[in-house]
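Let me give you the structure first, and then I'll get to my questions.
Apart from one protein chain that is not included, each protein chain of the complex appears where it belongs.
Let's turn to chain A:
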């Protein structure tokens, strides 16, 4: 008989035609064409307040600016040398390698230099070996900023930027390529930061955040260029 029907459960891969319309809808959503799911409030400005960490007189007028300042400068801070780090993991490694008197002794007998990638459990016998591993296995840049070897104590006072973020060498020394600027003003540590009296309000805060979204769409649909997702910030309709 010519009738072939048999009931069966259907399974579709990502590019099945049935899914096309829904995928387009998803793409449009990411492009911000649709009205938002949840309104994000305009970031409220509060009256100016200052950082409560003693010695730091940075001033803010939004909570977000303050949060970022705090997290950058005061959160993962080494109590020995006051350097700040982007994460607890890097701080722990720093304290171990720079301030633990037993570290050097133990490092002679076993591999003590931990990989900087948190999920990686490898340990190495020297800072150089670790760097090689970072570069070859994890494809990290050779001048990764948070992996500067500890400087051998060369004299009583080390003048240049004692408050650098996890780095013992000024950035321009390690740069092989052309140096565009003489003094690297980026290396201002928290102490110098405090001297800058300007308020922390970002000049761009009145600028509406752009929202373009980028998403993968079926190749049969052409929208011209892809649309990239923007940072939500103060949401415009």
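Here is the rule we go by: a contact is a pair of C-beta atoms (placed from the backbone, for glycine too) under 8 Å apart; a residue touches a chain by one contact, two chains touch by 3 or more; residues count from 1.
In this text, contacts and distances are computed from a predicted model.
In the listed set "ATP synthase F(1) complex subunit delta, mitochondrial", "Large ribosomal subunit protein bL20m", "Transmembrane and coiled-coil domain-containing protein 6" or "Calcium and integrin-binding protein 1", the entry agreeing with the UniProt name of the missing subunit chain is "Transmembrane and coiled-coil domain-containing protein 6". By the touch criterion stated above, the residues of chain A touching the omitted chain are 1-14, 17-19, 21-22, 24-26, 29, 34-38, 40, 64-65, 67-69, 71-73, 75, 84, 86-90, 117-120, 137-141, 144-146, 163-165, 171, 175, 177-178, 180-181, 183-190, 193, 196, 198, 200, 202-204, 207, 210, 212, 214-216, 225-226, 228-233.
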